[in-house]
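FYI, not all chains are in this one, though none of them got moved.
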Amino acid sequence: MRLPHIPFAEELDIALIGVPFDSGTTYRPGARFGPRNIRVQSAMIRPWNPVLKVDPFARWRIADFGDLSINPLSIEDTYQRIVDQLGKILQAGTRTVCVGGDHSILLPILRAIHKHFGQVAFVQFDAHGDTWGGYFGSPHSHGTPVKYAVEEGLIEQGYALQVGLRGQVYSERDFDFAHEHGIQIVTSEEFHRDGAEAARRHIKKFANRPVYVTLDIDVVDPAFAPGTGTPQVGGLSSAQILEAVRALRGLNLVGCDLVEVSPPYDSGEITSLLAANLLYELICLF
Amino acid sequence: MRLPHIPFAEELDIALIGVPFDSGTTYRPGARFGPRNIRVQSAMIRPWNPVLKVDPFARWRIADFGDLSINPLSIEDTYQRIVDQLGKILQAGTRTVCVGGDHSILLPILRAIHKHFGQVAFVQFDAHGDTWGGYFGSPHSHGTPVKYAVEEGLIEQGYALQVGLRGQVYSERDFDFAHEHGIQIVTSEEFHRDGAEAARRHIKKFANRPVYVTLDIDVVDPAFAPGTGTPQVGGLSSAQILEAVRALRGLNLVGCDLVEVSPPYDSGEITSLLAANLLYELICLF
């Protein structure tokens, strides 16, 4: 978005923050280069949003904060680094827009958000629920952050919504966690049938609460976003995800992220281009 | 799908069978590598289908049978080899799911199916009718199998449905064959307008009959399935083809195939990934 690089949180209302970490990936890696490629593809983003009727850059001081320091060789060390660095930014009164990286970074982000804002309502655009447990004896991966966020009480009970889930799972029991913890689900099939209205009815009650939004690019169909780690067919189109994000307008957004853009699997940079536009739309929600 | 390789029909209820033959192709070849690439891209398929509420791997003994022996230098020889090899598998009581290869393999498959099951009802997802006559003096190509299948009486009169046809043809008379032989057609334009309902109304009367399903990946739009021999714009999305296949649930499926995935023309393996998912959905129909 041709934004200046300003690594000083106190000078910013909203900070775009790269988190180039993908060592939580269990299938196709590469999301560590997400921030780099999304920056490049954001070059043609202009300020005025004709749908939401807003120019976020005129309204807020927004800049590219740069990348967080992470450790590609250790999830645990990276988690601690993210919590620490985000904590400082949030304390400066700056809202954070994190750009992954794989979805495992959601957990430390939510920990930092929780420390600053308390429990939040939660909207997740994703093909997968990410409520699985450990893997290979390691507790954390890109398939587990929502499980831990719920169990650690980072998300307010009854105020979690997942949009775009689809595809095979291991067993019928895979949805037990969501049911037991009151997570609402709008599947891709429901979205294809009912449009953004399918999501709108659930988020009405989120009004007046602090809301955190996480967007896994694999919520979009591989035709529109091939560059991702675990692509899943039957997803949303680019027009549908734009509509879905815009449906959140009016909520009290306290932070957001966009994850799982994996440039080595992209075709013609269309995934990074879509991600750059979705980041712009997310910023317009503040 | 991380299935074991079991080349013994008697141990299986359903056999996934590669048919790496594309010498019936008149435009872009490469479908001979379809089975190989679809196998690779099926690595992330999990067992439970949350839409159809079924785990086919728990219900049936399913395995990768391996590739049939074919002859890239002769269609006639290949046709005989396919009839012979499939015949033995069918005699063992195993249902066959063939993975092409180009669409010319449909004819010997239907000959083997007919020998075992008699006449079948027939559902074809395809951008093209494949009812053309010979080419260059050679009777058989990937544009002709349906014509011969109808003329040889392999398909029951009045019980053939083609879904997804579109694009220019040579002349107004190209549809005469379909009209004369009672083949029903749901064009892509009709599907875009009416959804899967456009197909459902035709297949109601297929209930209680043995049904064979053939899926040419070019029924899907090139944005979702660029890796195919004769791509045709204006096709179904991945969500639409999933819905279309699921609309067949409840029919008495006796066999099926998926053809025309041409990996050298794929982008980011999205065609093979979609094909792997469609094979899974087809298996769920049994």
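Just so it is clear, A and B label the chains in written order, and each chain counts residues from 1 on its own.
Everything that follows uses one rule, which is that contacts are C-beta pairs under 8 Å (C-beta built on N, C-alpha and C of every residue); 3 or more make two chains touch, one makes a residue touch a chain.
Bear in mind that the values here come from a model prediction, so they are computed numbers and not experimental data.
*Asks:* For a quick check: 2 copies are placed, so what copy number does the complete complex reach in this file?
*Replies:* The complex in this structure file totals 6 copies.
Following the convention adopted for this analysis, only the chains that are shown with their structure count from here on.
*Asks:* Go ahead and note the Å separation of the Cα centroids belonging to chain A and chain B.
*Replies:* 38
*Asks:* In the complex, go through chain B and note every residue touching chain A.
*Replies:* Touch list, chain B to chain A: 44-51, 53, 55, 221, 223-224, 237-239, 242-243, 267-268, 270, 273-274, 277, 280.
*Asks:* Please name which positions on chain A make contact with chain B in the complex.
*Replies:* Residues in contact with chain B: 27, 166-172, 174-175, 187-189, 192, 221-223, 226-227, 230-231, 233-235, 237, 265-267.
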